[in-house]
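Left out: one protein chain. Kept in place: all the others.
Here is subunit A:
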Amino acid sequence: MGWEEKQVCGYTEFVQTAQRYHGRPIFALFCGDKDAAGRSWCPDCVTAEPVVRKELHNMPDESVFIYCLVGDRAYWKDPNNEFRKNLKLTGVPTLLKYGTPQKLVEEECFKEELVRMLFTED
């Protein structure tokens, strides 16, 4: 079956989507919002996204890749935002395997070997 991608905005939509695919491997990439021209306020996210996309074919069959825009810069900087509080995210970009302690944060997402390791590790 391969894998499929879901694009979501904000915490609530993320959680609803993750719950819908419970039982399948779920990987999520969290990035800062993009402006009208399609550029994110988060420069590291701009760097990481193509690296991650290039490795998506390494995800196991049936995987769901959730591409989640977290919000604007002000929302992200708030130490009490839902992503920080509930998902324990510490930075963007974050690439994680949902429901496991496996994640890559910030510059770790630039390294295709680490991304590949996250997608293929069991």
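Here is the rule we use: contacts are C-beta pairs under 8 Å (C-beta built on N, C-alpha and C of every residue); 3 or more make two chains touch, one makes a residue touch a chain; residues count from 1.
By our rule, contacts and distances are computed from a predicted model.
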Protein name, per the UniProt record, of whichever chain is missing from view ("TXD16 protein", "Thioredoxin reductase 1, cytoplasmic", "1-aminocyclopropane-1-carboxylate synthase" or "Sorting nexin-2"): "Thioredoxin reductase 1, cytoplasmic"
Touching residues (missing chain, whole complex) on subunit A: 100-104, 108, 111, 113-114, 117, 121
